[in-house]
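Certain chains of the assembly are absent from this excerpt, and the rest are unmoved.
As written, the chain order gives the labels A and B, with residue 1 at the start of each chain.
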Amino acid sequence: MTESPRADGRALDELRPVTIERGWSAQAEGSALISFGQTKVLVTASFTNGVPRWLTGKGRGWVTAEYAMLPRATNDRSDRESVKGRIGGRTHEISRLIGRALRAVVDTKALGENTIVIDCDVLQADGGTRTASITGAYVALADAIEWGREKGFIAKKATPLRDSVAAISVGIIDGRPMLDLPYVEDSRADTDMNIVMTGTGKFIEVQGTAEGAPFDKAELDALLELGAKGCADLTAIQKAVLAEERS
Amino acid sequence: MTESPRADGRALDELRPVTIERGWSAQAEGSALISFGQTKVLVTASFTNGVPRWLTGKGRGWVTAEYAMLPRATNDRSDRESVKGRIGGRTHEISRLIGRALRAVVDTKALGENTIVIDCDVLQADGGTRTASITGAYVALADAIEWGREKGFIAKKATPLRDSVAAISVGIIDGRPMLDLPYVEDSRADTDMNIVMTGTGKFIEVQGTAEGAPFDKAELDALLELGAKGCADLTAIQKAVLAEERS
């Protein structure tokens, strides 16, 4: 039996330990503290009855997301974006990705004229912060929608969630495709890909980038297959967590 | 026996349940997740060998602090200061207070030319976020100094900490002085005071504000006494936490 080439001894297609503390926040309508190994993200979903002015009167709701990292979430401390007075490109990019990923499974008509703002704050970062954010955000979103239904802001029979959504990173290191990269692997990857999929196995977003050598179709296919496996595993975890009685 | 006039049934001079998870962060040189009841603050202490340029070559170190709140730490979501592009007055004021409080017990000569940046991020807010921040920051600071000593950046025999520091809020509600106010009490208080004291019982900072009616000397004295009691209790908790083996 061959040894794993990974620092933590995982199989190439194995997720890091995943935990989801649903309802972590006492105040938010939905929330989750999700961890992918050492990566920990606190997600809250804030429900407001009503929509932004540009959407008023169209009978549709709105879901948006903001991502941020605590200054010492990483190994070296970064300056706060509030102190710098401007949001960096990476932050913007990930916030937009999370928002798109969630909206892809939301039926905004069924949501009614309600707004849900998702906040993903990375408390500790060790690779995969955007995929953990999306995966945890789905749980918080589902609970916020349930809250809206209980309060009567969403119609009893409406099903604003068409599907579930999860996300995972994959990469090629030393020629080998691997699932769910921690920082130490991510920084060595030749190709880095983030895959966002529905619970029913369709693609919402595929973002692959050659960090080192460009990649060919065969490599791309291998990564997509691995990512599909990882998203399916995460979907199962989300289902189990949401099946529990809400605290 | 009379009933407590407080929502949570506490005695007038009783702290909320206080917990300190020392070493919560896997990356920071010192850290603590502190809670005063529902108020939860993640504090990290980042140690850097060297000082800002304006202090170079003077043989002294530097300790500074930044405070911030997650957007949904409170009951209603606030806009992120990074999104607004500017830091609010309240944030500035509390950051400055925390920094001053810590520097009051630090011998910067003994610290040597090293910098420690304290980050206090409020994950959940229910009154007393600034006092919890100071109290937790002392634990993170102590650990960061120990780290610096182990790495050889601080002299073996140096004692950069002259004393410990803790802080608590007190206030007058319906004519009765009370210790450690949660949000529901804080918002009703006529007078609101934050007291920062050393472990040996001296004052570092006293900030009292009449939110409703102005207060007289007798009321001020009652509040100071109550605050001294609370700070002494917190000092005991800090000592117990720091006496444990560091994980």
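Just so we're on the same page, a residue touches a chain if its C-beta (ideal position, glycine included) is under 8 Å from a C-beta of that chain, and two chains touch if they have at least 3 such contacts.
Not measured: the values here are computed from a predicted model.
In this structure file the homo-oligomer totals 6 copies of one chain sequence, with 2 depicted.
Just so it is clear, only the chains that are shown with their structure count from here on.
Computed from the mean C-alpha positions, the centre of subunit A lies at a distance of 33 Å from the centre of subunit B. For subunit A in complex with subunit B, the residues that touch the partner chain are 25-28, 31, 38, 42, 44, 46, 48, 66, 68, 70-75, 77, 80-87, 91, 117, 119, 121, 123-124, 126.
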